[in-house]
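Encoded as structure tokens, the structure appears first; notes follow it.
All protein chains but one are shown in place.
Coming up: chain A.
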Amino acid sequence: MKGIELIKKAMRLEEVERIPWVPFVGSHAGALLGMTATEYLQSKDNIVKGVNEAIKLYNPDGIPVAFDLQIEAEALGCQLVWADNNPPAVVSHPLKDGVSLNDLKVPCPCKARIPLVMEATRELREQHPDIALYGLITGPFTLALHLLGTDIFMQMMMEPEKTHQLMRFTTNVALMMAGNYIENGADVIAIVDPMTSQIDPMSFETFVSPYIKEVNEFIREADALSSFFVCGNAKQNIEVMCQTNPDNISIDENIPLDYVRDTALKHKVSFGGNIKLTVVLLMGDEEASRRDALECMDIGGKKGFILAPGCDLAMETPKENLVAVSELVHDEMLQGELRASEAKQMDLEKLDLSNHWDDSKVVIDIITLDSSSCAPCQYMVDAVDRAAADYGDKVVYKEHRIKEKEGVQMMMSLGVQNLPTIVMDGNIEFISQIPPINDIKGKIEHYLSNKN
């Protein structure tokens, strides 16, 4: 199934055959091209090239066009400081420096770097019709902070009506950006509002909810999907975030995924996250990346979950780690093997197999993920079934599903490493590939000849 369809299904809370995966590639794509964040984020051609490189390497179902929360601020006159290995930072806050809100206008989409990301969206849309394109917009509260600085926290308390005026303005900017992204072909509008992690649910409901609801409705009317991103510990606000009716929320590793899953599904909102951005993806290795991704997938499940890193990928994230996650996502067999090896670390006891063998019969054990959901497993079980048919009660076979504890124990006890595997009288005979029936029969003959 096409990536975009998987994402749409997940966002509609329909069961998916495979969990969709959206690596939040921003300036990291610049690193893939061997250039600085400044060179990368200031050129449409580089962004298109970088996203293409990321698509080639990471085989994603969806991907952001650009992850840069300073685009709107820049167009509104905030000064940026550019860096080699980070997105730029906002260093001046016009409303704090004497500019009045009345003097600020919603920028023309022709201003600053807005046309650059819109053109990139259009080109990527043409090149990748099957991948969900995420248009990232600066959330209204975070944009308000860019404009006013941290004074906004005090203003909320002392002059709430002024904060509402500011939020009205930043929401108009968000609507302009969302509309333009959708026009240029974005499928999902991600409202990225990390600063909301710093406020309490009551302040969120007062100063953020009405505006986010409006943006979500706007996106829905335009037949696009909305995702509310928040980085940082916003556990207190998950509930109120869901109540703004987005199609999806996406969170980072600061918030336990099971809590987000339960809260989001209660409100019929899909959810995404939260592979650990730094300790695992940036500093860990492929093994750690796979394990963390698997844990997320096992908690998230196949209904309403989108696998993603917690937030914008650090520029120097080793690409091997993301390739490892991508391979895991697309390989259910690998997931099963990894799950089994995790179980091994949980100190499961090996089985006592002394009564398992038979002096007069060939005992065949087939270790599978689960033949009812994994096609190769099913073919392997069928092949054994057909090969054994000619031997009547001289051959007994049993499938051991590693989705069950017994299956994992059997896998350990027999020393099996891969899935699916056929074991005959305790000897590993066929791994992964489905053998021809005659090959299985040949082996059965061999073992039978050893019996009394």
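Keep this in mind: a residue touches a chain if its C-beta (ideal position, glycine included) is under 8 Å from a C-beta of that chain, and two chains touch if they have at least 3 such contacts; residues count from 1.
The rule is short, and it goes like this: contacts and distances are computed from a predicted model.
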item: Undisplayed chain, where the name is taken from the UniProt record, one of "Malonate transporter subunit MadM", "Corrinoid protein", "PepSY-associated TM region" or "NADH-quinone oxidoreductase subunit J"; value: "Corrinoid protein"
item: Touch criterion as defined above, residue of A:18, A:235 or A:267 at the omitted chain; value: A:235
item: Contact partner of the left-out chain, one of A:11, A:315 or A:367; value: A:315
item: Contact residue for the chain not shown (choose from A:121, A:203, A:248 or A:413); value: A:203
item: Touching the absent chain when the full complex is considered, from A:282, A:325, A:340 or A:412; value: A:282
item: Interface with the undisplayed chain - residues on chain A; value: 81, 83, 85-86, 89, 91, 150, 153-154, 156-158, 198-200, 203, 231-233, 235-236, 254, 277-279, 282, 314-316
